[in-house]
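Contents: one structure, followed by commentary.
Partial complex: the chains shown occupy the same locations as in the complete assembly.
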Amino acid sequence: MRVITFGELLLRLSAPGYNKLFQRGSLDCTFCGGEANVAVSLSNFGIDSAFITKLPNNDVGHAAERALNEFKVDTSRICCGEGRMGLYYLEKGASQRPSKIIYDRVNSAISIASIKDFDWNSIFEGADWFHFTGIDPALSQSMFEITLEACKVAKAKGLTVSCDLNYRKKLWSSENAQKAMKVLLEYVDVCIGNEEDAQMALGIQIENDVENANLNIDGYKKIAEKIQKEYGCKYVAFTLRESYSASMNGWSAVLCDSKSFYLSKKYEIQLVDRVGGGDSFAAGLIYGLITKMNNQQAIEFAVAASCLKQTIEGDFNRCSVEDVLTLMNGSGNGRVQR
Amino acid sequence: MRVITFGELLLRLSAPGYNKLFQRGSLDCTFCGGEANVAVSLSNFGIDSAFITKLPNNDVGHAAERALNEFKVDTSRICCGEGRMGLYYLEKGASQRPSKIIYDRVNSAISIASIKDFDWNSIFEGADWFHFTGIDPALSQSMFEITLEACKVAKAKGLTVSCDLNYRKKLWSSENAQKAMKVLLEYVDVCIGNEEDAQMALGIQIENDVENANLNIDGYKKIAEKIQKEYGCKYVAFTLRESYSASMNGWSAVLCDSKSFYLSKKYEIQLVDRVGGGDSFAAGLIYGLITKMNNQQAIEFAVAASCLKQTIEGDFNRCSVEDVLTLMNGSGNGRVQR
Amino acid sequence: MRVITFGELLLRLSAPGYNKLFQRGSLDCTFCGGEANVAVSLSNFGIDSAFITKLPNNDVGHAAERALNEFKVDTSRICCGEGRMGLYYLEKGASQRPSKIIYDRVNSAISIASIKDFDWNSIFEGADWFHFTGIDPALSQSMFEITLEACKVAKAKGLTVSCDLNYRKKLWSSENAQKAMKVLLEYVDVCIGNEEDAQMALGIQIENDVENANLNIDGYKKIAEKIQKEYGCKYVAFTLRESYSASMNGWSAVLCDSKSFYLSKKYEIQLVDRVGGGDSFAAGLIYGLITKMNNQQAIEFAVAASCLKQTIEGDFNRCSVEDVLTLMNGSGNGRVQR
């Protein structure tokens, strides 16, 4: 099985430990990005995965590519050219202090890429699944067009298409997001998101109070049904984050197919690094579905995988299938493995 | 508005992470001190603040001054001369293991300063508020005299005077503390402390059992009333720390004016660095009062500010007014700010 | 009082912070080992302690020895020769992600040592206590023989002998463990372990469900009685770890002598580094017994000591008797010690 993901690769510059940005004289640096995170996690699960993007043709771009090579993600179809490396600054929160992310991604190579940079027919050769996120069309008009083109070719070639709605208010307004996402969702088989995404990117609202972490399972059912009805998605999945503080979160998820609704186990996570949690969920879900787990297993796998990711430094989920199954089938009691 | 704070600037040498002192080959180093911490925090809140001290005339003293310049604290009135840089060693505790502080501040430049080193009339030019702490007079007899002189001039020039009682048993006995503090408190408008301070520095006792973190709100009212009656303070504020462990504390505060008693929201804090918590509270309270918040808002601002401080490495509160208001008016759920 | 401990000294290579192994370009390095950890802790408690092992005759072996010298453990009887330095890789877990240990100790100098390398009559000169663990005989057939020889000489010379069962499934099968341990236990006065040890190393089983951390005190009584009856041990002690997650554990212990059963206070520990927890318990218990604390005090001292160890980085318990007594007699509320 081969999965293609498409998006922006970013340099993440994070303050070490629980220091504020620039409090110390160094920044931890890794490369990441919502769609690349999915490719890395799938590759760590043993799935043949490829990542598509455009990178600046300099030592920073080359290093970014090496960061994916390390995990055996196929980078052979990445193109290089004009533009800069998008980046973001991360300050990790603790207790009542929230994490802060400052994006600096304007003029990145991928955001100014041209539709001619990607030959989707050739890229999708031999592939089974295409994954993108709501960040792709948010980056620029050309990125919307490239993503749309990719979706069309993917469907034409019979790939399953998944999309993580991933609404980012710093990138576009809810109005613009809805305009683009409603078009793209026509091509999507598996729609992933959370409550805020549904509201902002698709205009579907329920009465839950996200801030207070009161979760309303019925509401999620209704949103999922709406999405399935309007866009014909086979699967709709939501992550349910209960943010008690920047240090401790509840984490679970739901999955709806056309007939049923599956609620996962909930994990109480002492957070190490929550960035990339949603991406590792998407990767876990794709893995579950592509390997034909039953739906309950698939959502349990996805939520266990993304629970583990949030206990590791960095955006990438470095866990194996075995690690995830151990948690999924075990007690999560964290006894030492000698 | 311009606030003047006066005290000792210290070099803090702390073991990295949760290592014991000298377990690793390096020490993290920052400059700090109860009164300087207040000046830095106020400057970060946009208040014009100046710090007064005496520093050794060498590269260590110069670096200490630069640490305050960074936050735009006015250091132009700091004097230099004989004596060493006071310092302390910090070992951060965790769970049942308490943090340890080893002071090495004997013979510091400020503790051997002379009353002639400070021209308070000129220092207070254009200032609205003077803040000192119980550490000042504890350092030496001359420091008591300098502090008393500063209080007298401050009152004469119409400044508001605040004092954080900050009793330190390694610096002086309760008996000596009371002798000095009772004199100084005559000049104080805003008295800040905790239960132990009231007992040790002022000889006012109630029956609370601090060790067990059982908080007795009525008791605090009585102490506050006593202080107001005896010394004529307009405001008395207490921080209420419930120390469940070295990793997790409850944190709240009370404020009393001549008429009413205001109890703040309580935060359950997963501690990052609790040193400087009281100083950031004092700064928050001064900010609230000097900007004419109502009393409930002022105490909520102070306690939210100091909650945030305890989630950041180092003694300084690096948060802005906006950060504090976000917590104060929000849920403290720590969701990522993108 | 002089205590001799015997075993393997290992190089521990651990991923910094909560990173996965080799996620960052460095590994933290310390020397440790179950029996050495006991010697270091006892030395920190003021007990004259010596550690016996065989080390490779190179700069790594010499550094290992220095690591014990630092804590005044007597290393003068360590011998040097062929073989390598055994080591293990450690990845610290968090929340639902377990810690991982990968041993690389085959062919270590001690595991290929000969019975002629150790003159126990001379080693035990002036000693009062001999401590070994179940890891010793697990390393090799010759190590079983050397350990047996040591036990025989120790008993002959009137030393008290203690053994921490320390079953390690990567080192030997339960069957082989039982074969060896049943022989050695004949010489043991103080037997230390946990439930899994009793079952795997001695074949004594009860119905507790370790994984779910449901503790069955009655069961422990029965195991202890069995051990006392079968092997004539004067004391049997068990640590009771309730592993809620890799970040938070309950920690307590029980001690049985021929007449009574003593249950300690339970600590809820926010873990910093749980490796070496059992060793610090053994050291605490030996300290309590050798200094003639009463049995309840001894088990409280042991469990408080090992609680503190788990809040410190590294395998060694760097706490003093005073630190332990402060926790044992105090509230464990973690207030700053200034």
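Letters A, B and C name the chains as they come in the text, with residue numbers starting at 1 for each one.
Note that in this section a residue touches a chain if its C-beta (ideal position, glycine included) is under 8 Å from a C-beta of that chain, and two chains touch if they have at least 3 such contacts.
Since we're looking at a predicted model, the values are computed, not measured.
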Where 3 copies are displayed, count of copies in the complete assembly: 6
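By definition in this document, only the chains that are shown with their structure count from here on.
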Interface composition of copies chain A and chain C: same or different, split at half: different
Centroid distance [mean C-alpha coordinates] between chain C and chain A, Å: 44
Residues of chain B touching at least two other chains: 17
Residues of chain A defined as touching chain C within the complex: 17, 267, 269-273, 304, 307-308, 310-314, 318-319, 323, 326-327, 330-338
Chain C to chain A touching residues, read off their complex: 17-20, 23, 93-101, 103, 168-170, 211-213, 243-248, 274-275
